[in-house]
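One chain of protein is taken out of this complex; the other chains stay put.
Presenting chain A:
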Amino acid sequence: MSGDGSGSGSTVALVTGGYDHTIKLWQAHSGVCLRTMQHPDSQVNGLEISPTGQMVAACGYQHIRMYDLASANPDPVVNFEGITKNVSRVGFQKNDQWMYTGGEDWTARIWDPRAAPQFRCTKIFQVQAPVNAVMLHPDQSQIMVGDQSGIIHMWDLSTDQNEQLIPEAEASIQDIAIDPEGKMMAAVNNKGNCYVWSLGGSAPHPVPLKHIVAHSKYALRCKFSLDSTMLVTTSGDCSAKVWRTSDWTLLRELRNDTQRWVWDAAFSIDSRYLFTGSSDSYARLWDVEKGTLEREYCGHQKAITALAFRDQAV
């Protein structure tokens, strides 16, 4: 993406969405809202910026939509139809060949928005409970599907085989993360627990690595930093916690008692900064090294439930 479009203004893009049916694009360094896009009829459950940086995909109740970040168009440019329930997560294959989603219709799906209809590739993976989390393995061949019943399904895309992991009984999987090197997988559940497995070792299956009692309440998201040294977990206990992946100790607790639930988080490319979005309708930028609050992003009328950040290497 050239990034000089009137809308985004720079190749660094912070996008937030939430209960107020809008998606906002921010100038990350200044905290100024550049654009507001309409997401009618639904809250925003998940946001993801496409690998080219041109588009942002948003998923919500009965809707998956794509917005052009480079233009000033407040309306979506692509609308995915045929969904009856909430879509909880959306993501892209790294070459932008296809898109994947997971939702409360008990499925994970592969979409191919670019091709002509007759060449369109679709794939569906059915589970026995609403899907809360989907995460694509960095090797692009596997999708981890976490559901309400607490099962993680490792869906192999080329063979359609799947393997199951059940970290904790009677706890729903809320989010799954895999580090960019593909060596660790983390999952958080509604009890506030975080489970970590090592992947891609000599053993063919994930090997349990660590169980962290991360939060006292509902955990909502987990994400690895780009350098794989940190894992952030966010929760309904008003905090986001950053854990060292070397010894799984707590590096930083990013707490603000007014922010209520912390719904989503994203690291900068140098793993120094972390964005969080929370129920008080603010997004925040934290300096993870110093533990300080650097910026606040105010403009949403209601809770921010999803955010996506795209950084640029210099």
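The definition used in the following text is that a residue touches a chain if its C-beta (ideal position, glycine included) is under 8 Å from a C-beta of that chain, and two chains touch if they have at least 3 such contacts; residues count from 1.
Following the convention adopted for this analysis, contacts and distances are computed from a predicted model.
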Should one name the undisplayed chain from "GTP-binding protein RAB5", "Stress-activated map kinase-interacting protein 1", "Glutamyl-tRNA(Gln) amidotransferase subunit B, mitochondrial" or "E2 ubiquitin-conjugating enzyme" using UniProt, the answer is "Stress-activated map kinase-interacting protein 1"
Of A:I166, A:V207 or A:C298, which residue touches the hidden chain? A:C298
Full-complex contact with the absent chain, from A:G17, A:G46, A:G60 or A:P76: A:P76
In the full complex, which bits of chain A touch the chain not displayed? Write them out. 10-12, 20-22, 28-33, 35-40, 73-83, 94, 97-98, 109, 111-113, 117-123, 138-141, 157-158, 180-182, 200, 226-227, 268-270, 272-273, 281, 294-296, 298-301, 311-314
